[in-house]
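Missing here is one protein chain; the remaining ones are kept as they sit in the complex.
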Amino acid sequence: MNFTGAHILSISQFQRHDVEQIFSVADQMEPYALRKRVTRVLEGAILGNMFFEASTRTRVSFGSAFNLLGGEVRETAGFESSALVKGESLQDTARVLSGFSDVICMRHPQQGSVADFAAASRVPVMNGGDGANEHPTQALLDLYTIARELQAKGRTIDGLRIAMIGDLRHGRTVHSLSKLLSLFSNIQVTLISPKELALPDAIIDEMRAAGVTVSVSDELNNSIANVDIVYSTRIQEERFTSKAEADLYRGKFRLNQAIYTQYCEPNTVIMHPLPRDSRSDANELDCDLDNNPNLAIFRQTDNGLLIRMALFALVLDVVDKVDQFAHDVRWYNSRQQ
Amino acid sequence: MNFTGAHILSISQFQRHDVEQIFSVADQMEPYALRKRVTRVLEGAILGNMFFEASTRTRVSFGSAFNLLGGEVRETAGFESSALVKGESLQDTARVLSGFSDVICMRHPQQGSVADFAAASRVPVMNGGDGANEHPTQALLDLYTIARELQAKGRTIDGLRIAMIGDLRHGRTVHSLSKLLSLFSNIQVTLISPKELALPDAIIDEMRAAGVTVSVSDELNNSIANVDIVYSTRIQEERFTSKAEADLYRGKFRLNQAIYTQYCEPNTVIMHPLPRDSRSDANELDCDLDNNPNLAIFRQTDNGLLIRMALFALVLDVVDKVDQFAHDVRWYNSRQQ
Partner (left out) sequence: MNFTGAHILSISQFQRHDVEQIFSVADQMEPYALRKRVTRVLEGAILGNMFFEASTRTRVSFGSAFNLLGGEVRETAGFESSALVKGESLQDTARVLSGFSDVICMRHPQQGSVADFAAASRVPVMNGGDGANEHPTQALLDLYTIARELQAKGRTIDGLRIAMIGDLRHGRTVHSLSKLLSLFSNIQVTLISPKELALPDAIIDEMRAAGVTVSVSDELNNSIANVDIVYSTRIQEERFTSKAEADLYRGKFRLNQAIYTQYCEPNTVIMHPLPRDSRSDANELDCDLDNNPNLAIFRQTDNGLLIRMALFALVLDVVDKVDQFAHDVRWYNSRQQ
């Protein structure tokens, strides 16, 4: 695809080549994210960071990514009822707000809302999550993390063996990652969940049609024995009809260091889209894993910054100029000590 | 008036010459708002964007205008109860916050609050709306839009024929625009509203005293036959005692393409202060007008950016330096394709 000026709405926009291009640019962003270098390439540009649903993590990640390229951020950090209560359409909101910035990130609780918004926007729009529908930058950062973790072992995504665990029915990130994996070769996916929270059949069928080997299990220990990646997820309590119903499943398939040591191959990588539920009745990834060097969950969020920087650089067509407007960092850098 | 260091609180501060000066500077801001050029003239300056009442549109417009001049924005996006609950006076708040920035924009639900705040502030204050009282930048952007739309036809504001439609009793923007129009010559105003929502007599008297020709109607179609501008407004539901009372008037005087084609002169310009109510029972400007090139409602919000940039440049006395600290835009510009 041609990224220049494009909306980033769904992972179904991407071919394998596009994903590889994003990852290549993300690699190029690392010195800036690690504060070894500062670039001012987007000095004067404005991101409209429109979060119509609260999300500190994703909102700040998009905003920081834009700042790291030298741009400014104007934002909304939650639902402000004023204009919508007055009956304004999403299309009107898009027409107005797109006059104020060079690119817009948007999160909105309603499925499809970001695409509707983008259709009326005069500047490129990135989907920061539209309800249960899409959250493409999360899927990209997950796959980018997989690629980097495998690369450290001299491997590529092709040939990946991954176990996905937990609430596979409601987990938006699992759905999107499954679709992205279908772009690669020789992928083996093991799906581990209670039967009631299984990955939807349509997604399984799609993966199989693309050549992915899919197996299904409702048991944790032996199913994680021969994989490169364990991808754990949270029970999506907010998608259940009651907390009581969610509680039926909370705390199933907990991974801890003892299980990891006994069942996993050495150096199996542990991932999670975060937030992980660390309350004692949930604890899907036990805190005793926190010092395990294969726990990649914070490398995932760090990689999210690189992916978002890469998408901004691609959409605003400044990939080739990032290094040109760069200089060394002047301040103390905690990351290099 | 001397703009340098001045508070911008009310349209009654302005003489015709002042309005023309603001418009002239706004014209000069266009290459920056269109991202043809970047200026860094206010690099290091801080706007305190203090919105003690939610308003995404106006808040982001002020903030983006300041960013487009190179400045930084610190802001409050809604009522944070802490200090006021503890009994702090608005004067104390002003003394404190004005130590943190170079200029302040303020919106507050209470009439007169912004002027009280400004009296205690150590830096210039701009009124972003104080309840039902004033919203001077909205009135300026409306009149600036009128000027630009007429200019495209080789005309000036003098000689303007305008119809104002809807809730003229509560519409703050109509009140302010009426006063601004009184500064010009040979103005003809047609007021179209239910009798209960008529423009207050005091404002009509003031216009007539200034030489404006005012006519009143409670019928839409024939009243918009001989005007340059149709200025439609929303039923200000929040100013009525009940939704039921507001519903009595909602949906009166809807303008759509059929009525426009049958009754209006060719190229009559359609304006609205936004947000327009697009729900089916309201729909004061039908969506079938959206492709009408004379629908100027989004040009209005774009012009708002220019007006706010102009006021910042005037108040901070950098009009002559804007172009001096400028360079070309480095990124993809959706607006120029």
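First chain written, first letter: the chains are A and B, and each begins at residue 1.
By our rule, contacts are C-beta pairs under 8 Å (C-beta built on N, C-alpha and C of every residue); 3 or more make two chains touch, one makes a residue touch a chain.
Bear in mind the structure is a predicted one, so any value in this text is a computation, not a measurement.
Shown as candidates are B:G44, B:G154, B:P266 or B:P293; the residue that touches the absent chain is B:G44. Checked against the full complex, the one of A:L9, A:A282 or A:V315 touching the unshown chain is A:A282.
Considering the complete assembly, chain A touches the hidden chain via residues 35, 38-40, 54-57, 60-61, 63-64, 67-68, 70, 72-73, 77-78, 234, 237, 274-279, 282, 287, 298, 301-302, 305, 329-335, 337.
Mapped onto chain B, contacts with the missing chain fall at residues 4-5, 41-46, 48, 50, 72, 74, 76-77, 80-83, 86-89, 92-93, 95-97, 99-102, 122-124, 315-318, 321, 325.
By definition in this document, only the chains that are shown with their structure count from here on.
The distance from the centre of chain A to the centre of chain B, each centre being the mean of the chain's C-alpha atoms, comes to 39 Å.
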